[in-house]
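Of the protein chains in this complex, one is absent; all others appear in place.
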Amino acid sequence: MSQSPDAIVIGAGIVGATTALALTNAGLKVLVLDRGSIASGTTSAGEGNILVSDKEPGAELDLALRSRDAWFELADDIGGGFELEAKGGVVVSSSGSESLRNLTSKQRDSGIDARDISSSELWELEPHLSRSINVGAYYPQDAQCQPMLATARVLQAVKQRGGDVVTGSEVLAIENRHGVVSSVVTSRGSYSAPVVINAAGTWAGAIARLAGAELPIAPRRGFILVSVPTPHRIFHKVYSSDYVANVASGDADLQSSAVVEGTQSGTILIGASRERVGFKEGIDYSVVRILAHQAIELFPFLANVQLMRVYRGFRPYAPDHLPVIGQDPIIKGLWHNAGHEGAGIGLAPGSAQLLADTILERHSFMNAAPFSPSRFSTVSSS
Amino acid sequence: MEVRYQVIVLGGGPAGLNAAKYAANAGYEVGLIDAGTRLGGQYWRHTGREEFDQSVHHNFDQGSLLMDAVLANPRITVHSETNIWSASIINDEVVLRTNNGAFITQRLILATGAYDRSLPFPGWDIPGVMTPGAAQSLLKGHGVLVGKRIVVAGTGPFLLPVATGLSSHGASVVGLLEASSKYSWAKNLLELLRNPAKALEGIGYLLALRGRKVEMRFRQAIVAAHASADGSLESVTIANLDSEWKIRSTYKLSCDVAAVGWGFTADTAIAYSLGLALDVDASGSISVVVDENQRARQPNAAIAIYAAGELTGIGGADLALVEGAIAGLAIAGSAQDLKTLKKRRKKLLRFAQALTKVYPVASGWKSWLSEDTTICRCEEISYSDINEAREEFDASDARTIKLLTRCGMGLCQGRICGRTIADLMNSTPQERISSASRPILSPITLGEVAQEGLL
Partner (left out) sequence: MINFTFEGEPISVEPGTSVAAALLSHGERITRLTRFNSTPRSIFCGIGVCFDCLVEVDGEPNQRSCITTVKEGMVVKVQHGS
């Protein structure tokens, strides 16, 4: 491809891939760059969550709702092939029914299909759920995909439609002329484009700095446990309502609540821990123990199921938990689409559409202001 | 349960046994952790029936003496049937979690050995196709013959004792195939003659086999296996190979077992978990980097971790014994002079390096694969699945292939197919080392993981 595409996307994760596809579908010639291989960062370290159930009403929930539908439209557009499944979510409460019922009521007001269910309905949806858990809600819109395959399929479509993907190319510098982005220098050559999109996820802060901008995105570490393949006994994404509070928490200390689900390959995935410890390598087995304990509280049969693997991810965390979608306040032509924390898979196609609409000055499904990168500079100057 | 030892040794084979013995004799309380039911590792695997054990081993007396010495030593506590599922460093201590509780130390000797290296070929997942190590372990550990008509194939000196053992215990070894050239010995003769005892051992096996009408055929390999109606092995296709191991011509042989191995792979997963420096040689084999005292490199100065035996480079039992002795003495800070041991190690190392030159694995094995050949046995991923991921998605590295196809993500955690994938994808040394990461070293129930009181 020429050295001068219409747009350069930095980051071949799910956010970068869907952004590239949205712009490609709008007729732009897009170049995707990644220092590693495709989906080699946070995208491959998650469970493939496409959730509406875990969000409090607000801008992020509006984005999540649109994005959830956008996933199914995207599957139609590129022909699927990434295990997209509306498996539904079941949220349970161990601390009485009041807080969960309040949440579902607010979520219904925001347009979510959130159903309060009886204990017998709960046990019918999940027959192996602990009988000491009797309060639950059902979210038929919750879905899941295989994020690695999804990224690969989306980038394949980008290439088939005229775009290009260059992996193994680390961005070394992002140059600007009088505050307008001019070129991207990589370990495999230089490119220039009027639009440069920072979709580097957890590493988006470092990319912003290369351009002379600021983006307060920090890693939030999480572990996921993978069981040996077992017969299907968990049918939805099942999690404790504590998870909703944990997602919204800004605390740096460890938070964990079990999020349990079966996969098409037969393994059971157990998340989700969150802690802000920087890019700390290795596995913290005390966190593994807590997750195992919490999972068994939900599904007692798991005590006899073997653990096979643990993996770790660094989620891109912004101080107010909202993704950053929009033009940089200092460097013109530099756009950000990052900071989706643990919801990046679910929010990706919606975020991509919102950013593409903003770049192309089209009317979009929602106002992008809550996600504006300038919100951080406003706070610091006030 | 939490147990602390002054020294912990992992592995009850030649290296681990000697390491434990020497460290204990130097005054330390030693915990010896082993996955097996009896000590001895793969090399001295035995039934406990004296007469039989003597009959299947080349030098069982040496092993028997060493095992007895370890078991009788009051400073050594043996923990058999103990599987480590995680290894980590917490507050300047090594913490090993096992099915029998946690073990903690500041001085660790890794002697976890190696397992057969396998290469995929059409039909290698048919019941009856196995590694030479499997045939050997059933014979040595249980006195069980794995079949009646057996073909032993692959490359390396290990094929000889396996064929000899099977043959002398009543199996008909209908083929003994060495993929390397018969002249590769001659090319490295000088180095090999530095260890005349080993050369004589090899000649002894050849003579014994000749007495049973088993001739080793060179430059031949099993390139396909075929099943009968009930799904078991019925015959194999054997190829004459060129120097690159590409197929020149083939013939068929009926058999009920094919024991096929291509040297060994060290299990470096614990070493990786503990952050030890690892190295990759030209054959793609990963090993732990050690200094002249067998000490491994890792960043925590409060902890001493040593490694001995196959983990530091495939070299056989004699070398493992010497390395174990050096590691045991060195970790104990013993005043004993190591000069003689180190001299012996040097000689054995040169022999081991010469052997790897005699038995290189040539790249032509990749041409034996067909589209439907299984690559990942656990997840049933075929060669065509991998090729599709390569072509459709331009996936060019092993990690991406793994995440797209699930190849290497099954129960064995890539121990069998990981090296194959690395070879097929031309992985860099760094990529090969990263692929040694296995945060859960062996499956453990979530109930055991969740137990309160664990660190």
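For clarity, chains are labelled A and B in written order, and residue numbers in each chain start from 1.
As a working rule, contacts are C-beta pairs under 8 Å (C-beta built on N, C-alpha and C of every residue); 3 or more make two chains touch, one makes a residue touch a chain.
This is a predicted model, so every value here is computed, not measured.
A.B. asks: Quick one: which shown chains sit in contact with the chain that's not drawn?
C.D. replies: A, B
A.B. asks: Given that one chain is not shown, which residue among A:P229, A:P300 or A:P329 touches it?
C.D. replies: Once the missing chain is taken into account, the touching residue is A:P229.
A.B. asks: So one chain is hidden, and I want to know which residue out of B:K198, B:K402 or B:R415 touches that hidden chain in the complete assembly.
C.D. replies: Missing-chain contact among the listed residues: B:R415.
A.B. asks: In the complete assembly, which of B:G40, B:G63, B:G133 or B:G175 touches the absent chain?
C.D. replies: B:G133
A.B. asks: Which listed residue (B:A24, B:A330 or B:C378) would be found touching the missing chain in the intact complex?
C.D. replies: Only one listed residue reaches the unshown chain, and that is B:C378.
A.B. asks: What is the set of chain B residues that contact the non-displayed chain in the whole complex?
C.D. replies: 35-37, 42, 47-48, 115-116, 118, 125, 127-131, 133-138, 141-142, 144, 146, 231-232, 267, 377-380, 410-412, 415-416, 443
A.B. asks: Considering the whole complex, not just the chains shown, which residues of chain A touch the missing one?
C.D. replies: These residues touch the chain not displayed: 228-231, 266, 304, 306.
As a convention for this text, only the chains that are shown with their structure count from here on.
A.B. asks: Of all residues in chain A, which touch chain B in the complex?
C.D. replies: Result: residues 37-40, 44, 148-149, 152, 155-156, 165, 167, 225, 227-229, 265, 270, 282-283, 285-286, 288-289, 292-293, 295-296, 302-311 of chain A touch chain B.
A.B. asks: Okay, in this complex, where on chain B does chain A touch?
C.D. replies: These residues of chain B touch chain A: 85-86, 88, 95, 97, 273, 275, 379, 389, 392-397, 399-400, 403-404, 406, 409-411, 413, 438-440, 443-447, 449-451, 454-455.
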